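One chain of protein is taken out of this complex; the other chains stay put.
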Amino acid sequence: MSFSPALIRQDFPIFERTVREGKKLVYLDSGATSQKPHSVIEAESGFYKFHNAAVHRGAHQLAEEATDAYENARLIVSKFLNAPGGSDEIIFTKNATESLNLLAYSMGNAEGTNRFALKAGDRIVVSEMEHHANLIPWQQLCARTGAELGWFSVTPEGRLDLSAIDSVITADTKVVALTHQSNVLGTIIPLEAIVARAHAVGAVVVLDACQSVPHMPVDVAALEIDFLSFSGHKTLGPTGIGVLWGRKNLLDELPPFLFGGSMIEYVTMTDATWAMTPAKFEAGVPNMAQAVGLGAALNYLSEIGMENVHSHEVALTAYLLEAMREIEGLKLVGPNDTHLRGGAISFMVQDIHPHDLGQYLDSQGVAVRTGHHCAWPLAKALNVPASTRASLYLYNDESDCDALVHAIVGAKKYFGRF
Amino acid sequence: MSFSPALIRQDFPIFERTVREGKKLVYLDSGATSQKPHSVIEAESGFYKFHNAAVHRGAHQLAEEATDAYENARLIVSKFLNAPGGSDEIIFTKNATESLNLLAYSMGNAEGTNRFALKAGDRIVVSEMEHHANLIPWQQLCARTGAELGWFSVTPEGRLDLSAIDSVITADTKVVALTHQSNVLGTIIPLEAIVARAHAVGAVVVLDACQSVPHMPVDVAALEIDFLSFSGHKTLGPTGIGVLWGRKNLLDELPPFLFGGSMIEYVTMTDATWAMTPAKFEAGVPNMAQAVGLGAALNYLSEIGMENVHSHEVALTAYLLEAMREIEGLKLVGPNDTHLRGGAISFMVQDIHPHDLGQYLDSQGVAVRTGHHCAWPLAKALNVPASTRASLYLYNDESDCDALVHAIVGAKKYFGRF
Amino acid sequence: MQLDSLYQEVILDHYKHPQHKGLSSNFAAQVSHVNASCGDEIILNINLEGDLISELTWDGQGCSISQASVSIMTDLLTGKTLDQAAIILKSFSDLMASKGTSAGDELVLEDAIAFAGVSKFPGRIKCSLLGWMAFKDAAIQAQSRK
Partner (left out) sequence: MQLDSLYQEVILDHYKHPQHKGLSSNFAAQVSHVNASCGDEIILNINLEGDLISELTWDGQGCSISQASVSIMTDLLTGKTLDQAAIILKSFSDLMASKGTSAGDELVLEDAIAFAGVSKFPGRIKCSLLGWMAFKDAAIQAQSRK
C-alpha cells in the first residue's frame, strides 16, 4: 500500500468539518496535539460500553476483561518501543509532563545508598532547547537536593552544541535529560556520543520523546537510553494518557511517586511497603480507557509503519522548507535542511508578530501555534521572543503546505496595508 | 418524573450485555468504578471528533473551541460543588489519588512562613477508616517533614470515635484529612464538630469525597471545609479525570506540584515563577476530553437531582440490609442501619472466604468486590482481613439486591457441600 | 471578513506608532507584566500628582493587540484622576467580557472602543488586557506608597 495522506485523513473524523465560515481545516498544529482516528475514539468508548470495571480489583468478569484490555495496552506500548524488559517496563501516566515529574520526584524520594539519591555536588544535565516539562522538574529537584543544573547550549542554527560534552557531562553527573526532537526547532539530537559519555560517568539518560515517538521509529534498546517519556495525545491517542518507560532494574530501584491504592504491598497506620514494578508507580484507579485508546493508536501507526510515517514527514518538510525559501522576509528558526530534522518548522515573517500572523492564518483555515512554545529559555537564547510553528503529521500533504504558504503571503499583504 | 432505575439503566450501554454465559449483569461494584451513560461517552468522543486541539495554546478556532469546552467543564464542577470562589477553585487531576498526592506534595514544597510549611512538632490527622489514597500520602509527608501522624480510631460498629476529639486534633494540628464516606463501611462521618475543632486550632480540613460526591449532594461552602477531592470515574464520568477543589486563597498560597508547560509565569534556565490558580496546578496538555466527559456526567446527575439519587440509595440500602438480616451466618462489617450511611455494604458469610464468595457471585452474574478494599489498616482494626462489598448506585434496584441475596444463599449451598 | 473587526485601523496605527513608549526615568511605581502563554511583556511606569495620573510610560514587546492596547490606554488615562481611570478600566473590562455583544461606550472609552471586536476572539482578550492589568497593579502600588 502506498502512503496516502488523503486516504489516511478519511480515518480522522475531524477532517469532515470546516472552520472559519466553511474553510477547509488545514491542521498544522500536531506538535501541540494530534488528531484522532476513528479506531482510537472507538477503542476508548468501546471500553466504557462493553468492559468498564476497575482493573486488578474486582472478582468478576468485567474486571477480568478490563484488566486484560489495560494490560494488553501495556504490551502494545512495550513492543512499540522495543522495551527490552517487556511490559513491566511501561508505566502509564496522564501525560509526558507527569512522566518527567514522576522521575524527578521519585529521585527526590531516594535516600542513602539508592543510586538515585542526589546531594550537593551532583549534577543534572539538560539543554537550552528543553520544553518546560523537561526543565522545571529538574530545576526543582536541584533546589530540593542541592544538586547543580548544567546544560548544553544551542548553536545559532538550532543544533545542540556538543563541542564541550566532557565539561557539560562531568564526572559528577547523575542524570542527563534531553529532548529527542525539539518541539520548536525540529532538531533531532544525535544520541550516541551523549549516551556513551553519560554512561561512562555513571549517569542515566532520560529522553523526552514527545516529538519523536509519534513521528519516527524509536527503539529504546538500540538507543541504549535508560528512561523515555511521551504523550498519548500527540501520538494519535486520547488525552489524559502518557507513558514512562524505564529499564526494569532501574525502575525496581527507583522509589515510588504517587501513593495510594494498588501500588502497595503492605500498609499499617504508620508505614507502607510497595508493590513490584510497574504497579508501584500506578496509584489509584488508572486511566484505563485512555490506555486502551493509546494501544489502538499505536496499532494504527504500526500498521502504517513508523518508517513510512517518518519518510513521509521528511519529504513533506523538504517540500515546505523549499517553498518557504521563496517567501521574502521569512526567517526560519531552526535547521534549514532535513538532516536530523523532523517536521516542526518555526519561523518569523518580517515584523508581523507571530500572534497576528497566526490569527490571519486561522482566518484562512490554517491552524498553527504561536509564542514561545513552552521553551522560553530557547526563545531567549535565540533572541526570538515568539515565533510561528507549523508542525506536520501523517495526515498532512503538499496541499496543506501550499495553503500555509498562500496564507503567509496573504498575511504579508493584509498587514502591509498600513 | 419519578425515579426509575429501569429507565436510568437504558442510558447505560453496558447493561445491554450479559455476563457468564448469558446471565443478566448485576453490577454492585460502583464503589470501585461506576458505569457510564451514553451522554458521557458521547461527550468524550465528540470532543475528539469535533473540537480536538490543545487548550490555552493554539491561535486557531479548534483551540478556542477546545478551551471553551474545557473551561465550561470547570464551571460545571464548581457549580456542582457550590464552590464559593467559582471555577478558579477547580483543579483537574487524573484521579482522586493524584488530587490527594498533589496536596501532600505541594505542602511538602512549602517553605518558611508559608502556612502550609510543616516541621517537627506539627501534626496531621487522619482516621483508621481511610482509603490508602488518603493515608499513605500523609504518612510520606510526615516522613519528609518530621510532622507526626495522628488518627481517629473506629468503633466496633464502624463509626469514627470522636470521644477524644480534642486530644486527636491537637493545638499543633495543621491538616485534618478524612474520608467523607467510608468505601468499606458505608459510614458517613459527621463533619460539624470536626471542622469546628480543626479551624479552632488553625488546621485545614481535607475531605476525601470519593464515595460521597457521586452519591449525595455535597456543598463545600455549607460544609465549611477547605479542600475536597473526588474521582470522575466513580461519578459516571470517564476514567483519567479527578478533581481537587480548594479555597481560592489557600490554593493561591499553596506551592505548585507538577512542573511544566502552562503552569508558569516566567522561565529561565535556572528558575521559574508560577501562573495563577488554577493554571498553576495543571502542568502540560490536560485531560481535556475527560474533563468534558466529567462535565456531561455531572450534568446528567444534576438533571436527576442528587437529592433523588441519595434517597434512592438510602431506601435501597435499607431494603438490602433488611434482606441480609435474614441470611444465616451473614455478618455485616459496618453500621446495620441507614443512619449516616451510604450504599457500600461489606459483609462476611460464615467461613466462606470473600474471594471464593465473590467468585461464586460472579458465576451468577453478580459483580462485587472482595479483599481489604484499599483500607488495610481498617481491616486489621476490625479484625476482618478481607470482606465482600456490594455497592449501590442510581441504576440499581431491588431486583439487583434480590439477585445478590439469592446468590449468597446459593454460595452457602455450593461451598457447604464438602 | 471577520478579521477586520479585530484589526481595526486605529489598532494597527497605534501598533506602528506607539504612544508614550519609552520609560520615564522617575516613577511612583513600576510594574512588569507578562502574558505567559505567548511571551508578551510590558513594563509600565506611573507618576501621580495627588489623585491625578500625571504620566504613564511603557516599554515592551508583543502582538499588535497588546501593544496598541497599552498605547491607547496610556493616551486615554494620562491626565485622568484615579477614580476616573477606575471607571474607564471597568468599562474596558466589561467590553472584553462581552463576547462581541457590546460596541463599547465611546464617551468613556474613546479610541479604546476599537477593541470591541477583540471580545469575539477569546484567545486575544488577554492580549488586550495586558496593559490594563499592569495599570491596575501600578495604580495600587503608587497609591500605597503615598
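Each chain gets a letter, A, B and C, in the order it is written, and its residues are counted from 1.
FYI, a residue touches a chain if its C-beta (ideal position, glycine included) is under 8 Å from a C-beta of that chain, and two chains touch if they have at least 3 such contacts.
Just so you know, these numbers come straight off a predicted model, no measurement behind them.
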| item | value |
| --- | --- |
| Interface partners of the hidden chain - shown chains only, full complex considered | A, B |
| Of A:16, A:68, A:111 or A:303, the residue in touch with the unshown chain | A:68 |
| Residue of B:165, B:191, B:386 or B:409 in touch with the missing chain, whole complex considered | B:386 |
| Where the unshown chain meets subunit A, residue by residue | 56-57, 59, 63-64, 67-68, 262, 264-266, 275 |
| In subunit B, positions touching the absent partner | 20-21, 353-356, 359-360, 363, 370-372, 376, 379, 385-386, 414-415, 417-418 |
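The working rule: only the chains that are shown with their structure count from here on.
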| item | value |
| --- | --- |
| Farthest chain (mean CA position) relative to subunit A | C |
| Which of B-C and A-C has more C-beta contact pairs | A-C |
| Euclidean distance of C-alpha centroids - subunit A vs subunit B, Å | 31 |
| Distance between chain centroids, defined by C-alpha means - subunit A, subunit C (Å) | 37 |
| Distance from subunit C to subunit B - Cα centre to Cα centre, in angstrom | 45 |
| Of all residues in subunit C, the ones touching two or more other chains | 37, 121, 123 |
| Shared interface positions of subunit A, touching two or more other chains | 20, 355, 359, 370-371, 376 |
